[in-house]
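For this depiction, one protein chain was excluded, whereas all remaining protein chains were kept in their positions.
So, subunit A:
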Amino acid sequence: MDAISGDLNAPHSMGTTIIGVTYDGGVVLGADSRTSTGMYVANRASDKITQLTDNVYICRSGSAADSQIVSDYVRYYLHQHTIQLGQPATVKVAANLVRLIAYNNKNMLQTGLIVGGWDKYEGGKIYGIPLGGTILELPFTIGGSGSSYLYGFFDQVWKEGMTQDEAEKLVVKAVSLAIARDGASGGVVRTVTINKDGATRKFYPGESLPLWHEELEAKDSLLDILSAASPEPMVS
């Protein structure tokens, strides 16, 4: 029993697969939903895509606590900045604030982040901020432990100027591929699409995702069996 439960006191880490892609008119952010404490899945339906402003969202990976704190700080600064500026903050400014915190506290933090959003000056933008606090403006980027399995996939499939539909399908497919192979990623797929009309959240439950090579069908849960009608008595 002990071997199965694992170390419940281990820091909560988000094994994670996170993705951000730009398309013609905006960006799509995607993530899985597994938060693990060692071997134990602490939250199988977590929301790793956090809102910073109406038009900027952030995908969080690595230490759950660290990424939440960074997001909280940046949301606070961006709120003040927006008030002072009198108009929505740009994605670039949001990403810059994130990387300043990530870089200046690199010794204490362990979190990889993807900042994505839309503003009226630059349109849809994606910024990757990996562990050390680098900031990279990219047409698409992937992060988290599950991303290792996606580099080849994106090399093959990525193209500039996709439509919103193409981009969303790409993100969902990619996250589900990573979930299939990465033990630290799983659960559902969440996406957020951000364009000039605002931000839209979408949710793809596990059963709706396609099965990949060697994956098995989901079995009935024990609870279904319990609530079913009594089985026939065994007759010898």
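Keep in mind that, in the parts below, a residue touches a chain if its C-beta (ideal position, glycine included) is under 8 Å from a C-beta of that chain, and two chains touch if they have at least 3 such contacts; residues count from 1.
Note that contacts and distances are computed from a predicted model.
Trainee: Given the options "Proteasome subunit alpha type", "General transcription factor IIH subunit 4", "Sister chromatid cohesion protein DCC1" or "MOB kinase activator-like 4", which would UniProt use as the protein name of the unshown chain?
Mentor: According to UniProt, the chain not displayed is called "Proteasome subunit alpha type".
Trainee: Which one touches the absent chain: A:S33, A:S46 or A:T90?
Mentor: Here the residue in touch with the unshown chain is A:T90.
Trainee: Return the single residue from A:H81, A:R181 or A:K202 that touches the missing chain.
Mentor: The one listed residue touching the chain not shown is A:H81.
Trainee: Among A:I69, A:L100 or A:L131, choose the residue that contacts the chain missing from this document, as touch is defined above.
Mentor: A:L100
Trainee: Give me the subunit A residues in contact with the hidden chain, please.
Mentor: 77, 81, 84-86, 90, 92-93, 96-97, 100, 121
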